[in-house]
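A protein chain is absent from this complex, but the other protein chains hold their places.
And then subunit A:
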Amino acid sequence: MRSVVLAQIRTHAARLVASCLAVVLAVAFVVATLVLNQTTRDTVLTAAGAQYLGADVVISTEDGSSLADDVETLRTVEGVRAIAPEWEVAVQAVVPGRTGSQYLDVSAVAADPTLRWQQLADGALPDRPGEVAVSERVGAAVGDELTAVSVAADGTESTTTVTVTGVVDLGGDPGAGLYGRAYVVPEQAQAWGAVDPTEVRVAGWPRADEQLLAAAVRDALDGRLTVRTGTEQAEERAASMLGNSFALTAILLVFGTVAVVVAGLVIANTFAVLLAQRTRELALLRCVGATGRQVRRSVLGEAALTGLAASALGVGAGIGLAAAVSALAEGVESPVPLSGLAVPLLAVVAGLAVGTLTTLLAAFAPARAATRVAPLAALRPTGPAPLRSRAGLLRLLLGLLLLLPGAGLLALGVLMSDVFVALPGGVASFLGVVLLAQRAVPPVVRAAGGLVTRIGGVPARLAAGNATRNPRRTAATATALLIGVTLTTAMVVGTASTRATATAGLAAAYPADVVVESLSGELPGTLLGRLQAVEGVAQGAALPTALLTGPDGQEWAAYGVDVSTAVPVLRSTADTPLPDAGEVLLPEWMADSWAVTDGSPLELTGPGGGLSLRAQVIAEGPLLLTAAELTALVPDATVGQLWLRLDDAGDPAAVVDAVTATVGTAVTDAQVTGVVSLREQMNEVLDMLLLVVTGLLGVAVVIALIGVGNTLALSVVERRQENGLLRALGLTRRQLRGLLAWEAVLVSGVAAVLGVVLGGIYGLTGTASALGMTGGVVVTVPWLQVAVIVAVATVAGLLASVLPARRAARTSPVAAIAS
């Protein structure tokens, strides 16, 4: 039978291509995920653990107490060749060519070469006090002179000038933090105020056993210290950094599973159709003496070989993909540390196993069906019998058992605002939907077919009939697409709602895009006009400030706001109460100390006289009254704060920079804070997330569309005679192509619409349950994006019909009828 299997694969290679492609894509996805995961771990281990990998033993304290006293003890331990206490301090440094000073984390360079872990991008490590090596982020070059302001342990401030001797490459260490790093000799670190090392790295003699040395050190020191080998310490630090990236891997593997399931559906479908077409061939094999078992083995053998070959390709493609991603990530600032490529054996084995097993599993049901072919089927003159759809009562029951409680749990999760209740409900109900799709999809396709018949004429009428004549196949094809579309829509809708909720929250908490204030409390009156002229600034409001005398006789800073100019500037006044005329807002603590309650009168006086205002107590904030009343009390009140609103279009970061520059020329001690950058950051993160996730789900959609094309291609082969008859009876080539296009549009359109509806439900319930805790969920459906998803899925389905349709139209009617 082996020769039969191989001959089958050779003959039907073209038809297997589509299912192979599905396997290749799914396996590549899984393998790339695993490889990237390993690469991330290795990158983090070498970057975050760099300083420990060269050390044999690392001693640290959990409580931050000093190790200074233990250094001398360590030197006497047998086998210790060199030690490097970690002297740490921070300085404020001015870098030439950079405005302002920056905060630098300073640590000491080990004297011993094996304990020096820093990778130099340029120059050399410092040898003596007065020299410094800096991380790339600092932005200084070799030869630059830095002016460092340090505060010694006793509080005295001193200024030192140091020369940059080298630039250190931190290799994407995720623990590097936001600040620049500086490396100096221990003497310099101590001069800058480093006193208590909390970590000591120890080097033993070459080829010494780390474990033995660690044990010796542990014996010599008291028990409160943590003693680890260098490797252990590196792994420890890397692990603490990797929490997030493990979550990422878990998410990626979930998408990988989706891709595999979709691929499985496509493969099962392909095999079912391939075997249905070969009914007579298989029956002939039975006639010439093959047992049912042999037939089944030959079919499964074919599946195993196909799956293995496609999986091997997929593994290669996955590693290639991971290499490309890693190379890309090294070039840009990636949120996930990636450098080089680490291919774990697990990824290769898992890829091959997943691909081959999925194919085998998917082929199992069709193979069983093939076994039941009666030998006499070979002798019957009729064409291949269409696949009969089985009752699938079990499937129905299981589907309902998953769907109903799942939906209930999902609803409960929304009501309780608990995503951990909603999530299992969502997963269970979606599995139920997938199981029930086989029953639900054909009636919907039939109904949709009734609609298109009105606009598409005879070809659409025929397509509607064709699309529903094999409900099982249509359902499987549509389900594959449905899964991808549902998940994509859920993501898109969920992200939109999350964004809307977070934006609303941000707007309430920080109503002004940009706030300008001065430390001295005074801004030039002309500044507002100049800022409003800055490109990208939409509107602004100036808040006068002055000192008012309260009922306690003390002077307090108060602000005045002109509601008519301020309100248009603010994004939200939900959490920002503004005073009406005759009203003053004051914080709770001030009201308590003055014994003022909400609504009671409050007497405030200034150089221009006194006013009795109605008090409104707020949680916190300065004294705030209307600008008119403030200037009445203090006629020469100056501008204390400016609120700006930026144009929604344009690059807010650039506008904030321009605003900062303009302010800087006018006031030296001004402070520009912009929540706009926060909003921007959040949008960037959400956009990136959405892009990545839709990209990943796109793989599932592409696999599903291959399935649509595949099903059509096989239908074309199967309906060769029928299409020949239609051509003989007067169907033009164009109409024949139209017939297949309608069929594709019906199946993919129904899947897309159902998927979008389901995805919308999951996206909205997901957001509601996940963000409900924080209160004030803003639910939005991005209609445009949802419409794009439907259009893309449907048009892609249409495109999937092009090749099969061309093939069908090329066949001459005579050849088709004769066969």
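Operating definition for what follows: a residue touches a chain if its C-beta (ideal position, glycine included) is under 8 Å from a C-beta of that chain, and two chains touch if they have at least 3 such contacts; residues count from 1.
Quick note on the criterion: contacts and distances are computed from a predicted model.
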- line: Per UniProt record, missing subunit out of "ATP synthase subunit b", "Esterase", "Integral membrane protein" or "Putative ABC transport system ATP-binding protein" is "Putative ABC transport system ATP-binding protein"
Query: Which one, A:Val71, A:Val458 or A:Val563, makes contact with the chain that was left out?
result: A:Val458
- line: Filtering A:Gly292, A:Gly320 or A:Pro813 for touch with the omitted chain leaves A:Pro813
Query: Looking at the whole complex, which of A:Arg614, A:Arg733 or A:Arg807 touches the chain that is not displayed?
result: A:Arg733
For subunit A, residues in touch with the removed chain: 381, 383, 457-458, 461-462, 465-466, 469, 721-722, 725-735, 812-814, 817
